[in-house]
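Heads up, the thing below is written out as structure tokens.
Heads up, one of the protein chains got dropped from this complex, but the rest are sitting where they should.
Moving on, here comes subunit A:
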Amino acid sequence: MSRESATSLTALTLAEARDGLRRRDFSSRELTEAHLAAMAAARVLNAYVLETPDKALAMADASDARLTAGEGGPLEGLPLGIKDMFATAGVRTTACSKILETFVPVYESTVSSQLWRDGAVMLGKLNNDEFAMGSSNETSRFGPVISPWRRTGDTAAIVPGGSSGGSAAAVAAGLCLGATGTDTGGSIRQPAAFAGIVGVKPTYGRCSRWGIVAFASSLDQAGPFARSVRDGAILLRSMAGHDPKDTTSVDRPVPDYEAAIGRSVKGMRIGIPKEYRVDGMPEEIEALWARGAAWLKAAGAEMVEVSLPHTKYALPAYYIVAPAEASSNLARYDGVRFGVRVPGDDIVEMYERTRAAGFGPEVRRRVMIGTYVLSAGYYDAYYLRAQQVRTLIKRDFEDCFAAGVDAILTPATPSAAFGVGEKVHGDPVEMYLNDIFTVTVNMAGLPGIAVPGGLDAQGLPLGLQLIGRPFDEETLFSLAAVVEQEAGRLTPARWW
């Protein structure tokens, strides 16, 4: 194929590629080769930490055989990228931590296995913040991901957001048709907003957590990244579903999310939470939010001001609950059963040296704070209180939905993306503030979607967030499709 037609294959949406494959306009091998070439030409972005071209082509050929036979699943032949938090059988999985640099799982995560069940093709493993702890993809042991976006007239490297920075950058740059992510405090929605694409954090329990490297188990949830709302809906349908291997996975049918695209939003009541109008919020974010509300209003939805009074406590409560659960989950990295080991004179010294050498600074800091808040004498003051505050945060949302609100509209982030290296040496709390609008959703277990809302004055994407009732992802897809229709899809100018 000519370079031009190969480039056009990587510019397709997942839905367009799906339809093209079914018409046999091109083969999965051609589609996959085009993506492998795009990946090779984009290594400067550092989006992939492992490319699996042989596996990809073998899967593509198998898909072509099934498509030729008139068979094939909903994702047959479509090349995807997988965040390195998902265990992939026989393919190195590190959570982008040094401590797992030698780990090759002997099992497949449930979510990724469902993608392969439905015919998808794996291109490789995507970069993320170490153990998904970060908001800029700068804590990865493989180094930072560079966003495909740049400020207008400026060549400075921009962060793609985090923790799923590789997923966001790869989808935005056309290095895969879609990708998986995990979202513990905003790790899908914040990078999706920074990269000008769609990111979905489903209701807690919608996707199985089995085989995903655990960060904070009561908050972690897998979801898709995509270049269109429709693509996000298609991917979520394959990723979601009950799994007996995860006791928090919910046994209820998975709807056809794609059918929600184009459904009328007339008469829906959209909550505008006044507490999200934070001090020092840039005017551009205010304007984006107002624009989003106007678009939904023009489509027949009604805007209502709502109050979520405990919003400001979500982030501090999160920084107790998440590190506490992380300190417990990461106790398994002891240099005995898997991963890297640093020898010591006795077993405790071996543990301590292994973990000091294997964990990066952000992970060490969070494990230590988690250990502290769970330690004797502090548990009630910190962890118990944070879980009580969490109940209040969830109650705020429940009151709002009980009053007849169908979904809530907010900005996805308090600012556009920042430069690589700009925030890493400052106060860690400043970095944490990136998740101020997204973290409430994890604390309450609700579904949320980030959808592009336009560019800021510097030419960087800004995203809107829609928050829904538990298990009502369909309403979010319907509303996000309206925003997408008005805002249009955003594509970075290629410089790499």
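Basically, a contact is a pair of C-beta atoms (placed from the backbone, for glycine too) under 8 Å apart; a residue touches a chain by one contact, two chains touch by 3 or more; residues count from 1.
Keep this in mind: contacts and distances are computed from a predicted model.
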{"item": "Protein name (UniProt record) of the chain left out of view, among \"ABC transporter permease\", \"Lactate utilization protein\", \"Cytochrome c-type biogenesis protein CcmE\" or \"Aspartyl/glutamyl-tRNA(Asn/Gln) amidotransferase subunit C\"", "value": "\"Aspartyl/glutamyl-tRNA(Asn/Gln) amidotransferase subunit C\""}
{"item": "Residue of A:Arg29, A:Arg151, A:Arg291 or A:Lys394 in touch with the missing chain, whole complex considered", "value": "A:Lys394"}
{"item": "Options A:Phe215, A:Trp289 or A:Tyr382, residue touching the unrepresented chain", "value": "A:Tyr382"}
{"item": "Residue touching the undisplayed chain, where the options are A:Gly339, A:Pro411, A:Gly448 or A:Pro461", "value": "A:Gly339"}
{"item": "Candidate in contact with the missing chain, chosen from A:Ile212, A:Ala444, A:Leu464 or A:Val482", "value": "A:Ala444"}
{"item": "Options A:Met368, A:Ala403 or A:Ala457, residue touching the unrepresented chain", "value": "A:Met368"}
{"item": "Interface with the undisplayed chain - residues on subunit A", "value": "102-106, 203-205, 218-219, 244, 247-248, 250-251, 310, 312-313, 316-317, 319-320, 327, 331, 334-341, 343-353, 355-356, 359, 364-365, 367-372, 375, 378, 381-382, 384-392, 394, 427-429, 432, 443-445, 470"}
